[in-house]
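Let me begin by handing over the structure; questions about it come next.
What you see is the complex with one protein chain gone and the rest in place.
Letters A, B, C and D mark the chains in the order given here, with residues in each chain numbered from 1 onward.
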Amino acid sequence: MEAAVWLIILPLLTAFFIGISKLYFKKILAPLVTGSAIIYLYLLILVINHSYPPKVYNVGAWGLMGINLMVDPFSAMFLLMIAILFLPVIIFSVKYIKSHKHKYFIFTYLMTAGIAGMVLTADLFNLYVFLEVSSLSSCALVALKNTNKGIEGTFKYLIMSTLGSFFILLATILTYSLTGTLNMAEISLEFKDIPFQIKSTLMSFFVFGYVIKIGLIPLHAWIPDTYEDSPIPYNVLSSGLVMKSAVYALIKVLYIIFGIDFLDQSGMLHIGVFWGVITFIVAHLLAYQQSNLSRLLAYSSVAQIAYITIGLFVGTEGGLIAGNFHILNHAIMKGTLFLVTAIFYYSLSAVKIEDIKGLGYKFPILSFIFVVASLAIVGLPPFNGFISKWLIVEAAIESGFVYAGFFILVGTFLSLTYYLKVIVTLYTKTEKELLIVKPTLSLRLPTIFLGSLCILFGIVPSIPLSLINKIPKFLLDNGEYIRILLGG
Amino acid sequence: MSRMNAMFKKLYKLVLVVSLAIFLFIVFDEIHNLDNNSKRYLSEHYISEGVQETGAINIVTSVLYDYRAFDTLGEATVLLTAAAILSFLVPLGKDKMLGTTFTMIVSQTTKFFIPFLAVLGAYLILFGHLAPGGGFVGGVVMAVIPILLTITYRVEFSEYKFKPAKKKLAEDIGAIGFILLGLVGVVTGSNFLANGQANFGPGNTGELISAGLIPFLNLMIGIKVGAGLAIIFNSLIKEK
Amino acid sequence: MITPGFLYITGAILLLLPVNDRIKYIISFLITAGALIVTFYLIPGYSFQLDFLKFTLVPVKVDNASKLTGLIFAVGGLAAVIYSIKLCSRFILSLIFVFIGSALTVVFSGDLFTLYVFWELMTISSSFIIIMASDVTKKTGYYYCLMQVAGGLSVLWGTFLQYSATGNLSLNAIEAGIPFFMLAVAIKLAFVGFHTWLPLAYSKAPFYVTVVLSIYTTKVGVYIMSILLSGINILAYAGLISALFGMVMALRQNHALKLLSYSIIIQVGYMIIGISIGTEKGIAGAIFHLVNHILYKTVLFMAVGVVIYTTGKDTLENLGIMGRKIPVTSIATLVAFLGIAGVPFFNGYMSKSLIKEAVQEPLLTWGLNLMSFGTSLIFLKFIYYAFFKNSNVNLTKKPAISMQLGLGFLTVLMLLIGIHPYLLENLMNTDLGIHYFDKKHMLSGIQPFLWSIPVFLLLKKYVVKNYVRLLYFDMYRKMAKILVTTGYQLSNYHDGKLHKYLLWATSTLIILLVLLMF
Amino acid sequence: MELAYVVVIILLSLGMYTIITKKNLIKIVMGFTILESSLILLLILVSYKPGGAAPILDKPYEIVVDPIPQALALTAIVIGASVTAVMLAVVIKIYKRYGTLNVDELRKLRG
Partner (left out) sequence: MMDIIFNMLMIFLVITAFFMVFTKDISTAVIALPIYGAILVVIFVILQAPGPAIAEAVIAAGLTTVFFVITINKTEY
């Protein structure tokens, strides 16, 4: 399982080499980043292929005394998401990013390293460190355009995310002082004897810290601000990976450390589902009001993450499968939408919704993809979003959260209101002469790739589901996970 | 009415903070009553076996650079990220710090200090596994040299002495070096960042050349942190 | 196994390829005719199973009723595509193919999952047809899509309730979620109160789009209602109310397309009554009426389309073009008029008498008579404008051959069914034991029509009046306004103050602590 | 020793209070440094054992304080300092762009 640690080292090394290449040989940037991304893709596929049964890698060969990396189906699903998004975004960015190009790639690679670290690690403090790596580089990317709005968004992001990290660190420290260890498996074993009240307080700190980064209502306010004036390819990674990595960490902490039984007793499952319902209703209503396309998509991200939250907090096998599938699908759909938006911005600096008027006739294929992705994200058949929403609703009803299922359908309707608004604008003819920069193939190809995945996973959902189906076994029964991590 | 509103808002914030404090108090009290010191078998293992296993006397260093060296990698990355953010947030411009010039005495004293600082930094870095200190602290002390130069002689001089590109290069080399040292473990058939377990010459404990790779890791971190902080400082200063 | 729906969707994908006009014609003709042939040779009782996720789906299940419905859908598809092929672009044509294909798949679907997926696909494709078709239909398409998706979502919710109650997705024996299926069907059928989308979409959209939409949208609703909700007697009165409402509204219209749209509501009322009776005759009558209605309403829409095509407008005044200038269209219109009025030896007559035969309660019988009477009245107005009122409208261009071909094809079918009504029974493999052309049925069939002529002559000045103010009240727009206002208020709370956000965060923390600790 | 925990709580609450009430951006960043320092103090308190020696084992000691939280504290200090530096840089940038340090005037992003 040497490849697992390479998943973290390779982006780091690439980032450092980009730093050096900026000083001495600027020309090699594009081959360097694409080459590294291709190798990274290969490594990811290698690790995903060997993810079942789960494997443990001891950093420093210290066994349980040091830090362990663990590849289980849950992290493999996440790695699959990185594999799908990362190379297209890198290829897209090579052409798209014009200013601070080196810095952009440095931060992107650092962010990916942080996310890969968060996904793979089985150590609580290590999780915090990598969380900090990914959120700090993410902040940097928000500020990259160096505009007023970008800087303001960065500041808000920094403040909120640092507050979240702070509570995560507090909870981590308290956990250490209670259990004397930082290994998740050992903590989980030790936690069996800890009084209920302490555990629930710790859990609320963890939940609060991660939820700030996930952005459920009312902790969501910074998310649209960071999306509004940042490089759009970054938004793909931000909504696809950064927010999701926080979801991942939260779920891992809750399900592995605290265990499903405790979540049920303490009422966290109910809180999570209810929170999700509130969030997507409000987020949909807010998204309708937006005139800025990125902001609209950001609010939509908040809503979609609420669906994911519902799926994951339902607490059954079906719910976990549905939530994870929606994590993957949302990354693909939102990635497609953002990439198309980015091409619109690249071609005629369209920011507002009315700026894209009439583009449906200028870019027929891209607009078609935009329509496909937005219908998918609304949850209409036969696209991938529909399948995962179907699974979420089914799981919610199955475990008694009938109201959640009903409101998901209401939310589908609400999300259609604003996506259809955008689509209608896209296909409204305009008198204005549009000055258009033709997007090159390297911009169009990644977009088309992601868009076609929307259709593919909608018609043949069994491809990703074969991997995702293995996840609930390790989350619902943390004994299995603990046994493997402890080397049994 | 608006004053009432403002008063109410303030009170509400106060209530929030106080209730947070009360919750924390309850939790701390309960944790305190639990008596958890018996559970620290991991740290007891570090204390009883750490010196033999890693060869470093300073257990904190051996935790940082051996048992939990992966954390340190992440931490160094955070610092590098911060340095990178600052260096691009700043447009190229002249400094405007204070705008005063110092007297002869100050500059002479600075000159006088620099060798001492260099020696102190080197000591802190190289003896990190034997005494308190280590790469981070030593790196910071090293970074004070360009900072002092900047404060006393303005940025131009400092950057003439220590070119920004060189600092950036040093930072990257530090970080890459850390990873390469970690990869030594992989090359020799052990795991990434292996040191104590891979038996890289623990040497005689208490000596300078001991504890395997720890001094070298310390050195790399020292270079990285020193260069990174110098970049951060100069960037902040140059911000118009 | 090739199903007609699959064939159509393949055709849609083929049409997306950059082909020239000639190939476009060939592809369209082959696909539509092929689908008709395939549907004709489907064997009742055939079904096909498919494993998807953890369900076993039945994408194709043929029985007598679905075969007849599918056949008329395929006929309508052939006629409509021939009619509109010259007018619409390749992309719109492709969407139309998706639309027809999904409608056919819905008809042959054997489980709720397939039903929902293709129901929604119909909605999407038809909305995009409306949105893309012209510059003035953007808002209409938006409204239409939202309404239809609301209906689709209630199908979905009903499906979920049914699935969680029974554990399977089969179409028979609906136990749970009936109100939601009702809501869905009501929206699809343009039931009174849910009808707002229909006149709007059908009158604003280009006429060739309207022709296609009018064949399938409401009829799929009728067919699904006959499967899922048959035999709920109370709905018969609801259908009656809906039809009477449609009658009143239709009488007040000045535009041909709107008049026809409201008349759809009346005709759908017949089908609702037939289905709600629930007996074999009732349902068969409803299905037959569906077939007949598709035929004559499509012809009428096509005729109005020809008028719009040749004169540019769809006001009733412009119908005066009919007569010698466009002979084929005029004959077809007359035939369709006699059909819709329920005159014996024309096609509407047979299904109307069948439904009347099935109805037992006197109130409903009188209602049916009233509906027939109203229909005749409305179409007398139509005919009056078309043939008897003097007009000085001139042709601006000649109607295309393809349009007349589509029109003529359907007219021939109409005449055939009118003269030989047992044709439909044979196609459905049933024998209802009714003599259509005996005295009792003939009398009761022709009476409303005969009554309507003197009434029309007497009340001509009220019926033919140009109503300036139209009754128009749309509560959905009001509801949408409330939602938008709420969103605006919420959006105002996000005023960019970091302190506010931090305060929300801290409050959340405290709430979370309180919730979890106690 | 109990006093120390109370101090941690006080510092933490004080930091939170600073962040949610103070208008000045620099004060807010200062609130974060207080928060960070409270956590570091907590870490050191967790590591402390009465009568323990510092974890530098040049000779065998009876009781040695826990080294792990100290290592974590070192990491936390560096991360905290990095974040503070970034925040301050952004504050300077905001001052250049908006001409103010009042947090309530950062309202270009809304809705």
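Please note the rule applied: contacts are C-beta pairs under 8 Å (C-beta built on N, C-alpha and C of every residue); 3 or more make two chains touch, one makes a residue touch a chain.
Please read all numbers here as calculations on a predicted model, not as lab measurements.
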Neighbouring shown chains of the undisplayed chain, as defined at the top: B, D
Contacting the left-out chain in the complete assembly, out of B:Gly55, B:Gly74 or B:Gly134: B:Gly134
Per the touch definition above, residue among D:Leu57, D:Ala73 or D:Leu109 touching the missing chain: D:Ala73
Touch with the omitted chain, as defined above, among B:Ile31, B:Ile85 or B:Ile147: B:Ile147
Chain B, residues in touch with the chain not shown (by the definition above): 58, 60-61, 96-98, 124, 132-134, 136-137, 140-141, 143-144, 147, 229, 232-233, 236-237, 239
Where the unshown chain meets chain D, residue by residue: 3-4, 7, 10-11, 14, 17-18, 22, 24, 26-27, 29-31, 33-34, 36-37, 40-41, 43-45, 47-48, 52-56, 65, 70-71, 73-74, 77-78, 80-81, 84-85, 88, 91-92, 95, 101
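Just so it is clear, only the chains that are shown with their structure count from here on.
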Junction residues of chain C, two or more chains touched: 491, 494, 496, 498, 502-503, 506-507, 509, 513, 517
Multi-partner residues of chain A (each touching 2 or more other chains): 125, 129, 132, 136, 139-140, 143, 155-156, 159, 163, 177, 197, 201, 224-225, 286, 289-290
In the complex with chain A, residue positions of chain B that touch it: 23, 26-27, 30-31, 34, 36, 39-43, 45-46, 66-71, 73-75, 77-78, 80-82, 84-85, 88-89, 165, 168-169, 171-173, 175-176, 179, 182-183, 185-186, 190-198
Of all residues in chain A, those that touch chain B in their complex: 2, 5, 9, 12-13, 16-17, 19-20, 22-23, 57-62, 65-67, 100, 103, 106-107, 110, 113-114, 117, 121, 125-126, 129-130, 132-133, 136-137, 139-140, 143-144, 146, 174, 177-181, 190, 194-195, 197-198, 201-202
Residue numbers on chain B that touch chain C, as the complex places them: 12-13, 16-17, 19-20, 23
